[in-house]
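The other protein chains are all here in position, but one chain of the complex has been omitted.
Moving on to chain A:
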Amino acid sequence: MTRALFALKLRLFRNGPHNERAFSLVTGLLLAALVVAGASPAVRGVVGESWIALALTVWGGMWLFGPLAQPRHDPSVISREWLRGYPIRPWRLARALSWTELLGVGPLITLACLLSLVVLAAPGGPVAVAIAVVAVVAQLYLLVWAGKTVAALASWLLQTRAGMTLAAVQTAVMLAVSFAGWVPFAAWLLPRLGEGEADLATPSLGRLPEPVVDVLAALPTGWGYGAVVAARDGAGPGAVVLPMAALALGALLQLGWIALTARALRRPPRRATPLRPAGPGRGLSLPFVSPQVSAVVARELATWFRDPARGVELRSAWLTPPLMAAIIALTDWSWALPLVGPAAAVFGAMVAINTYALDGTALWQLLTTPGALKADVRGRMAAWALLFGAPSVVLAAVLWAVTGSPLGGAAVCGAVAATAVGCAAAPLLAVVMPAVGTDARDRVYPGQQAGDPTGGQMTIFPVVALAAVAGSLWWAALLPAAAVLYAAPALTLRLLRRRGTGLLDAMASRDAASVR
């Protein structure tokens, strides 16, 4: 059975979409090559080899807490749904499936990265190299099963509302670290930048502090490193103790994964209890907008809070700015805190990039109701402004007031410009670049594939970020932002009128290519 599943997975790889996998492979191999190349000067003492330990820890962390785990989507290539109907014991099926999990881009690029351990071991002679090879295999086995177990646990947790929050927190941490993780280093290099002095502190790439290295080597992600260093420094066969421990822990995690997968195979995913309204409620009446637009705003607000896919995005967009602020607040760059406001608008635009595809074939109602398309575009914009735009401007203003930063005014202007552009561009790109996934009526539990909007997010990010930067640098840049706010909705409406039925077809057939 294992052989049949391996063949199936290979065929799925060959016939499935390659873009994302190819991107991950190329990027991963480049990063792995950097780590391996860095091991060589570390051996020669040019840089401290503790940096390799740090790189391996970060890499291992990616398995546990990063894109390699992908908690919001089922990371398995072979669908559990297909297999559930076969008259095979779930435990046996899960055990066979577990070996196919070793086949993929993640294990391959991790193996490439771990080859840095062999480079580190080379000066110690053939015995050290042999132990390094064992350490590489053991470390890879441990990381893969730690990552897979975390992903399976996350997938199980995603069937609850608490799991949705967990997924949002994970995404927010990733985004905050990605966008503000450089600030501590920058603050270290340019400690007086806030006072207008660009004096560069001389960085030292010597070594990490010894206690830090000890902690890194003690973590399961550093066991391979610890074993290699011990082998090279003459610990002899005793150095294989850590790889053996890694293999044992990996085997336990594999058993845990098999148990979770067997459980998933025994029963279909359960529906998360949806967030329901407490009572019948009243209609929303907003000032300055028509009843049609108010109706759309009410629908949008309810959907943002109740739809599991949108709910995760909303929570992550709201959580990321405070986390970024926390990272910046720990440094001497508190003057940069108000800039989190414009960043919040950028994240808001990124998470609102796929709303038409998420609402799916419900578009038919807008296409058959006179005047509904115009109200829909305006309503989506108004709801976005309420949920993301206004909070980002308020955040910039509050952080300005708290820090008294000289950049506060610029940050508020940047947030206003980013809000204007994000508000108008998100619905436009949602029409132009829909990432079609499971239709709204069939998305009954979180974690179901809701379309991958990475392309749209990568498009809107520079657009809104540019608006934020331009608005921050020069208040007159608010005028082009206002022009975008004026013109983009008309373009969105025109596209919906011309291509709305094509978009509906694309969502009914789950083929976004038909809309282009």
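The definition used in the following text is that contacts are C-beta pairs under 8 Å (C-beta built on N, C-alpha and C of every residue); 3 or more make two chains touch, one makes a residue touch a chain; residues count from 1.
Note that in this section contacts and distances are computed from a predicted model.
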* To do: Write down which listed name, "Stage V sporulation protein AC", "Electron transfer flavoprotein subunit beta", "ABC transporter ATP-binding protein" or "NADH-quinone oxidoreductase", is the UniProt protein name of the chain that is not shown.
  => "ABC transporter ATP-binding protein"
* For the chain that's not shown, point to the residue among A:V119, A:L216 or A:V296 touching it. => A:V296
* Structure fact -> Touch with the missing chain holds, among A:G147, A:G360 or A:G471, for A:G360
* Determine which one of A:G371, A:G404 or A:P462 touches the chain that has been left out. => A:G371
* Structure fact -> Omitted-chain footprint on chain A covers residues 271, 274, 276-277, 279-281, 283, 290-292, 294-296, 298-299, 302-303, 306-307, 359-362, 364-372, 375, 439-441, 443-444, 501, 504-505, 508
